[in-house]
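Worksheet: one structure, shown below.
Left out: one protein chain. Kept in place: all the others.
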Amino acid sequence: MRPFSAIFVPDELSASLSDRAWLEAMLEAERALVEAEARAGLVSEEAVRAVTAALAADRYDIDALAAEGRAPGNPVEPLVRAIRTQVGEPHAADVHRGATSQDILDTAAVLVATRAMRIVDAELASAAEACARLAAEHRGTVMAARTLLQQAVPTTFGYKAAGWLVALVDARRRLGAVELPAQLGGAAGTLGALGDRGAEVLALYAEELGLAEPVVPWHTRRAPFVSLGGALSEAAVAVAKIARDVVLLAQSEVGEVSEGEGGVSSSMPHKRNPAQAVLADACARHARASAALLVECGVHEHERAVGAWHAEWGALNDALAATGGAAAAIARSLGGLRVDAARMRANLGPDLVSEEGSLGSVDVFIDRALALHQA
Amino acid sequence: MRPFSAIFVPDELSASLSDRAWLEAMLEAERALVEAEARAGLVSEEAVRAVTAALAADRYDIDALAAEGRAPGNPVEPLVRAIRTQVGEPHAADVHRGATSQDILDTAAVLVATRAMRIVDAELASAAEACARLAAEHRGTVMAARTLLQQAVPTTFGYKAAGWLVALVDARRRLGAVELPAQLGGAAGTLGALGDRGAEVLALYAEELGLAEPVVPWHTRRAPFVSLGGALSEAAVAVAKIARDVVLLAQSEVGEVSEGEGGVSSSMPHKRNPAQAVLADACARHARASAALLVECGVHEHERAVGAWHAEWGALNDALAATGGAAAAIARSLGGLRVDAARMRANLGPDLVSEEGSLGSVDVFIDRALALHQA
Amino acid sequence: MRPFSAIFVPDELSASLSDRAWLEAMLEAERALVEAEARAGLVSEEAVRAVTAALAADRYDIDALAAEGRAPGNPVEPLVRAIRTQVGEPHAADVHRGATSQDILDTAAVLVATRAMRIVDAELASAAEACARLAAEHRGTVMAARTLLQQAVPTTFGYKAAGWLVALVDARRRLGAVELPAQLGGAAGTLGALGDRGAEVLALYAEELGLAEPVVPWHTRRAPFVSLGGALSEAAVAVAKIARDVVLLAQSEVGEVSEGEGGVSSSMPHKRNPAQAVLADACARHARASAALLVECGVHEHERAVGAWHAEWGALNDALAATGGAAAAIARSLGGLRVDAARMRANLGPDLVSEEGSLGSVDVFIDRALALHQA
Partner (left out) sequence: MRPFSAIFVPDELSASLSDRAWLEAMLEAERALVEAEARAGLVSEEAVRAVTAALAADRYDIDALAAEGRAPGNPVEPLVRAIRTQVGEPHAADVHRGATSQDILDTAAVLVATRAMRIVDAELASAAEACARLAAEHRGTVMAARTLLQQAVPTTFGYKAAGWLVALVDARRRLGAVELPAQLGGAAGTLGALGDRGAEVLALYAEELGLAEPVVPWHTRRAPFVSLGGALSEAAVAVAKIARDVVLLAQSEVGEVSEGEGGVSSSMPHKRNPAQAVLADACARHARASAALLVECGVHEHERAVGAWHAEWGALNDALAATGGAAAAIARSLGGLRVDAARMRANLGPDLVSEEGSLGSVDVFIDRALALHQA
């Protein structure tokens, strides 16, 4: 989401997806590996101490790792070499024992994604809270329902917000249900270098990391990331629907809502742009595109893919950054939203005013949405 | 997937997605509506009889409905007019009472998709069964694991098939977890025309159809179809990974598998093309593209979308047809797959032969995969 | 674009993309091949007569060809067998001499696409004509320009239509510049079976078909179709922008335009839905998705792709159908568009009325757009 990514992505989320965050997560995976192998009796406690002492992120030069990663095609190979240099003899060989680059990078991706998802979820929760408040406050605020952007029948603004809410609650549930397990398969998923202790080490490694243990290594079965992509795009769709509605309601000719801190125009100071809803829409577009790329990168050849794996890293980062940016922007938009109930009523066309009594099951549906949110 | 769609899509699946199937599903929605309204005391039993008697699909001209649907932008409007003509007075007005076109079309889409998903799932199950058989039979068939398409370490073909299996089992679970509820919201989601009986009618309507009742109407909250798209693309990815592996293993220079009924070449009779794996790959591409379109169509304006809704129908049809086509093709490929264990062993490079003892945790992982499948 | 594709795609365009049209095009390719080979002295005139006599489309059963095409993975293999049966001895071997399935299918795709593009272009031309008329008629019709859907400064409706026009003119030029050459490469692009006469036969074959001759065969260099996808998506974008604007201007609260034959609602007869603009938007979504799939299918392995080629056929058909559907729908929308100049003026906000004099260079720009159209 460059250039000027701070416009789109919250600082905390950007930090959670930075090269530094990835480096720290890779070091954490190496730490968990040596600890797990020690618990399985494959390396000594002394080796654990020697290796873990070398795993401070500050010891490594991120730019150099990236530059040196170009030849092998990934940053783990130079990192492992650098760690081994730091550890020195006799324990250098206890670094990365039995693992492959993808074990470390996939696990790092899972750690990074898991942390970023918490931030994304917090933004979605904040947006949902704002919807719940609007649904409750505007339960009786009558407005025009619009189909194909034509006034159709009366509804309430509370019901509209309740609809937004249900989508956000669903999206949060979906995101919360994504399971990203630890990755450890060795050179080609067999854990061959660990003899008959591979499965045991895998379980201990996952435990060390606080991650789920996979049924089997998933080097080339990318359902975890494909599924994360699906969940992020559902969240992005939920946000984009709210953004679209806010922008439409904020039109000069409609004027039923406005953003608290409306966007300033560089040439027209009289305008009140729904800038945060607009940014939410823009981010949601990036989120959908990156999520689609994650899916497209789900097909991996044999025991390691020739490109699809390498393309995943950036797609994952982008999908998380953009979804979080979308959620944060819509939370800002909704958080300060000014609702003009009088204008909503005044806008009701003649056909709708006469029908105003017939709000049908709107109250029942609002109650259900609020109950779902509180559940 | 035209032209020549029979190459790609099984006949039964095509039929389940045909205009006729959609028409029947729309008529079924109208039937459920009048029955539900009768149970709620809103229409008479006589009206139910009059209406249901008119709902035989043969009474309606599909081509005419499509042609007449161009002006209003959907086929429900002309269909409702045609049904009312068939019903005649005094019960014409009891047709489609309180509903909107989208109620009927969305419900029809759900019915069509639910049935098509069963066929897709059966094809996935057939492919999974073939994988399970291969995993068990070839538990001890040593072959080269290949990373970045370079021979890496030894593995077994059984383990490779077990990996395919896990992905298919996951995909089936994901598809089975998609919930597609009935749709009934009236003109704009409030069920305003049903007074205070809307929520009750919605529940009865869902029951009549054997579908889940939604928390609230979902005219513009498209998570059900977005989520279906996600599930279908996960299935397509699982299939495409198998297809890619089969094609690579079938290469002239590798020759470790071949399809039982290898594709005939129009110019080179000596070739044995892995034609079913190739078709599976092609279908999976369409499935991913249509699923991405479903996501992109998830953002709906206000109470009815200006285009995203209309684009969904075809995207849904295509995603189901292509995923099912992919699953059917890979089931054919795997069902007749000839595995050349001797060639697998002969292909092992010198570095791998010496390592052959180290199959690591392969047997443990195969057992887990088979257990997951049988669960 | 199923179900009910007649809602979206003009009948003539559908026919041009039907299985029958593809069959006829494949037969035309076979005819051109034998004629070219006769001109090169490789087959006798008698053979030409025998072969061409067998190429009437009615002799072939499309459903059977599709069904039989599943095993080899394409419809050409069974078609060639069927033609050879029809031709009988001694000239059966003069059918498809030196060619491969992809030669015939790619050439058929080019013929089909070329004809469909003419229909698409005619619809775009019709829409452009309507824009030009609106630009000229409404040169002086003042309305609000809207940025971020907020009223900004005054503009004219003529200028808005002129902007639509420029995009359509550009799209037509781009589409007209796509070059789809004939395809003939033999088994693997070398024309090896034609000895040293291959390049000569290729030139004659292209001439017979009235198609461009490629620099070299393009079995796995898909720029022609990737580029067509790009051109179609540009056209779809140009149409979708108009559709979006029409829908926004037609909103109940704006009311500045309406479609002549406004969409009828099944539940709200008072509504005037901009149904044709809505359909245009829906079609344009499908067009963009199919065009993106065409690009994604542009990467072909070695001398024939394992899936990307097979997925292209449907993507090509869909992209053409959807772009043409979009163009036809917007042409219908614009053709009957009612422009309410009084409402445009009345809608001008107070800040804009005071600026009304400042229409800047609007007239210059309209003139340029009209000149571009007439060029």
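Note that the chains take the letters A, B and C in the order they are written out, and that residue 1 is the start of every chain.
Heads up, the rule we're going with is that contacts are C-beta pairs under 8 Å (C-beta built on N, C-alpha and C of every residue); 3 or more make two chains touch, one makes a residue touch a chain.
Here the structure is a predicted model, which is why all the values come from computation and not from measurement.
**Student:** For the unseen chain, which displayed partners does it touch in the full complex?
**Tutor:** A, B, C
**Student:** Looking at the whole complex, which of C:104, C:187 or C:315 touches the chain that is not displayed?
**Tutor:** Among C:104, C:187 or C:315, only C:187 touches the chain that is not shown.
**Student:** So which of A:275, A:331, A:344 or A:359 would be touching the chain we can't see?
**Tutor:** Within the whole complex, the residue contacting the unshown chain is A:275.
**Student:** Based on the whole complex, identify which of B:134, B:167, B:242 or B:278 touches the chain you can't see.
**Tutor:** B:278
**Student:** So one chain is hidden, and I want to know which residue out of C:162, C:180 or C:334 touches that hidden chain in the complete assembly.
**Tutor:** The missing chain is touched by C:162.
**Student:** Going by the touch rule given at the top, which residues of subunit A touch the chain that is not shown?
**Tutor:** Within subunit A, the residues touching the omitted chain are 1-8, 17-19, 22, 62-63, 65-67, 69-77, 80, 96, 99-101, 186-187, 193, 243-244, 247, 261, 263-268, 273-286, 289-290, 292-293, 296-297, 306-311, 313-315, 317-318.
**Student:** Against the chain that's been left off, what residues of subunit B make contact? List them.
**Tutor:** Listed in rising order, the touching residues are 144, 146-153, 247-248, 250-254, 263, 265, 268, 270-275, 278, 296, 347, 349, 351.
**Student:** Just the residue numbers, please: which parts of subunit C touch the chain that's not shown?
**Tutor:** Touching the chain left out of view, subunit C contributes residues 100, 145-149, 152-155, 159-160, 162-163, 166-167, 170-171, 174, 186-196, 198-199, 202, 215-217, 220-223, 226-227, 229-231, 233-234, 237-238, 240-241, 244-245, 248, 284, 288, 291-292, 295-296, 298-306, 355, 358-362, 364-365, 368-369, 372.
Assume only the chains that are shown with their structure count from here on.
**Student:** Please work out the Cα centroid separation of subunit B and subunit C, and write it as a whole number of Å.
**Tutor:** Subunit B and subunit C have C-alpha centres separated by 28 Å.
**Student:** Which parts of subunit B, given as residue numbers and ranges, touch two or more other chains?
**Tutor:** Those would be 100, 186-187, 193, 244, 284, 292, 296, 306.
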